[in-house]
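Note that one protein chain is taken out, while the other chains of the complex remain in position.
Here the chain labels run A and B in written order, and each chain numbers its own residues starting at 1.
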Amino acid sequence: MNNYLPSPADFLPLTTRDSADRLERPSMSYWQDVWQRLQHNRRALTSLFIVVALLLFTTIGPLVWQADPAQQDLEQISQAPNLGLRALVVDDFPEVRELAAGPVSPAQRLPPEKLLAPANLRVLGTAHSEGVHLAWDQVPGASGYQLYRHELNPSGPDDLGLPLITLRGTSLSYRDRLGLQTIEYYYSVAALSQRRQSPNYRTLAVTVGQAIRLSEASYRGLLASADSSYIGSHVQLEIHPLGTDYLGRDMLARLMWGARTSLFIGIVAPLIYVAFGLMYGGLAGYSGGHTDNFLMRFADFVIALPFLLFMILFKIAFGLGPGESGIGPMLIALVLLSWPATARLVRGQVLQIREEPYIAAARLMGASAPYLVLRHMLPNLMSVLLVSLTFAIPTAIFTEAFLSFIGMGVVPPTPSWGSMCNDGIRTMLSHPHELVFPALFISVTVLAFNLLGDGLRDAMDARMRGDS
Amino acid sequence: MLAYIGRRLLSGAITIWFIATATFAGMHMVPGDPLLNDKAVTPEIRANLEKVYGLDKPVLQQYVIYLGNMARGDFGISFTQQNRSVNDIIAEHFPVSATLGLLALLFAALGGITWGAITALYRDQMPDFVIMFFVIVFVSVPSFVFAAIGQLAILQVNDWLGFSLLPVAGWGTLAHMLVPAMVLGLGTMAYLTRLMRSSMLEVADADYIRTARAKGLTPGRIFFRHQLRNAILPVVTVLGPSIASITTGGFVVELVFAIPGLGRYFIQAVQQLDYTVIMGTTVFYGAFLVLMVIAVDILYGFIDPRIQVSRAVS
Partner (left out) sequence: MYKAFATLHTLIRGAVLAFVTAPCALLQAAPPAVDQSKNEIAIVMSQEPQWLNTVKATDQVSFIVLDHISEGLMTYDINNELVGGVAVRWELTDDKATFWLRKDARWSDGKPVTAQDFVFAWQQVANPANAAEYAFLMRSFTNGEAIISGDMPPESLGVEALDEHTLVAHLTSPIAYFLELVTFISFRPVREDFFRAQGQRYAADADKMLSNGPFILTVWVHGASLRMEKNPHYWNSSAIRLDAINVPYITEDPNARFNLFMDNKIVMATGLDKSATSMAMQKRQKLKSFRDGSTFFIEFNHRPGRATGNLNLRRAMQSVFDADALTYKVIGLPGNIPAVSLFPEWLEGNSQRLVEDFPPPAVVLDPAQGRRYLELAKQELGVEEIPPLSLLLSDTPSSVKQAEYFQDVMMRTLGLEIRLDRQIFKQRLAKMSAGEFDLVAAGWAPDYIDTMTFADLFTSWNLNNRGRYKSKSYDQLVRQAQSTTDKYLRNQAFGKLQSLIFEDVVILPQYERGYIYVQNKQIEGVRRTRVGGDPNYNYAWIEGN
């Protein structure tokens, strides 16, 4: 630095060159710039793809995956994700041969401690998900039998599992149909007398196979007809890639249709109230003075209403009729309670923009009011609106889920992610897929919109313009 | 200053009147009948019941009576618990919700500030990614899922330990409050973490930090005395509105953890169409929120000398 010696050429005036004014690159509009910067934000871009994918999932999805979301399948209640099970075709009304012993007179009865374990506990016919027919031999001195079903091998007389039935009198057989799953069960039977149960019991392990009733198989088109000759054959059941719910309905189809409810409420409600807030806030900000004061005071009132409490209040106030899903009222309630935030935001922006020099300049040049609003105000508001919209969507989706959780959501059988979560939470332990999938969809959607909002905000932030 | 407070309180009173009117109108639009019960009653008994609750009078008169009583701070008698006044119910259940809410807020604020500071400190490093991942999870998963999982987790831990470390549900001691408050505060904590993180990063570029560094202050001192203290300010400003969302957001947590709070009571009252309780609770919450906002606004004037409350009237 020290050994630089200025030359006389340093003090000559610069020559004017045309190239200084020439544009090297095409000029970029604001939106092009935003889009470009959004593209550099990998998280935001991924989120955008997810949002698009979700929209495709709910619009195109049902065309690809044509399972009927309302089709109940009592053969496959709460079935885990699978690629189609094989099922045994069984008779609708099987001939049930009830076994019974001769009457026992009270004099012949023994105290429970002296009763033996029932012998010869066996399954009559095949054990399948439509029924397990059990039979056992008479215990001398017993006045009845208690039948249990366990999912583990019993460890003692206090650990026999579900009490299925108390049979008083002489019955020696029972057909269990209670929510049978295709697993191994441990059936136990113990004799009763004097209202008490004998400590001696007999256990039988039974593996239950998947079955389907003949009429059901033909109704669902799995068999050509309901001809009884099909009994005993096997059919392939429908594929349930995400399992089934508590009435055996296909989860994937329900998620697709549920997305319509949840995304509809989540997207349409914010669209409406942001639009309303825009007009309201714009009007207030643009007119100013007493109108502004009055309008904003009213908005302050509405904003002060406790949100969830009023959501619930509105929900019951609308009083749904039979067959109504309740999506409309929920939408209206959301709009009624949520618009003031946007209105405030817009008004603030409008007040600010109104004072900008370029507005004054445009006015001087004789711009009309509509021109001012359309050309200058709206485009400048757009970024704020878009960002608040993307953040409003997750809130709306959560609200729907919350209302469904407390039983104030959409009315079944209309599916929604929120109500599916609510149903799934009760079977969280035994059938986790019923909670995990809808919760996952809610979470991913909320996440995507949040990240997209973040990205948009960054991309639209004028202060960062030209940064990247 | 006094004039300002007076003005704010007056507008607050008008707001509360608006809430009361909206609630009354909403309640009277609701189809259904709070006096019905599982067993049908004869018209005579019904007429007697209506008299007890003043439902036999015209709506306008009911409204006037309702406003008059409310102005005196009397919310009437519950329909389902006919021996208890709504005031009693609020007095008993609101402190529970408030305690839970405050604890949740404390948890959220402490957590949010700590995690936010850490993420800013380790920007784009492993701790940042891990914490921000959890933040994203906490923001995106509905609270009832966390509540259910939280309860299950306590059970599993107790089962594994062989004694009960924390109660599964109920209310009474600090141990009862811990997990519910955490579940309730998760969302806010995540939000505050994000806020704290960006605030910290913004402050890191500020002139006074550069000056402090140039002065040769130790990094620890810069971090605590300058960066952290200034970055906390925006976090504190959102605490006010968070109180509202947390106290009313307690519904789910109160339901799942069997906490006798006002939120749970409200939901039960809705099922029972308990007019007086619904109206009383809503108006009370509304008034509470309005007063909180006013109080927070005034407090800011004291915390941050840059804000002059008397001119902050819009």
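Simple rule for what comes next: a contact is a pair of C-beta atoms (placed from the backbone, for glycine too) under 8 Å apart; a residue touches a chain by one contact, two chains touch by 3 or more.
As the structure is a prediction and not an experimental result, all values here were calculated from the model.
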Option touching the unshown chain, where A:45, A:117, A:162 or A:332 are the choices: A:162
Residue of B:178, B:209 or B:291 in touch with the missing chain, whole complex considered: B:178
Sole residue of B:5, B:98 or B:258 that reaches the chain not shown, by the stated touch rule: B:258
Missing-chain contacts mapped onto chain A: 70, 72, 74, 77, 93, 150-152, 155, 158-164, 177-179, 219, 246-247, 316, 319-323, 407-408, 411-413, 422-423, 426-430
Where the missing chain touches chain B, by residue: 30-34, 36-42, 44-46, 48-49, 52, 80-84, 88-89, 92-93, 96, 110, 114, 117-118, 121, 148, 151-152, 154-155, 158-159, 164-176, 178, 218-220, 223, 255-258, 260, 265, 268, 270-273
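In this section, only the chains that are shown with their structure count from here on.
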Gap in Å, rounded to a whole number, between the CA centres of chain B and chain A: 26
Footprint of chain A on chain B - complex, ascending: 11, 14-15, 18-19, 22-23, 26-27, 29-32, 136-137, 139-145, 148, 152, 244, 248-249, 251-252, 255, 266-267, 270, 273, 278, 281-282, 285-286, 289-290, 314
Interface residues, chain A side, partner chain B - complex: 296-297, 300-301, 304-310, 312-314, 316-317, 319, 394, 398, 401-402, 405-406, 408, 418, 421-422, 425, 428-429, 435, 439, 442-444, 446-447, 450-451
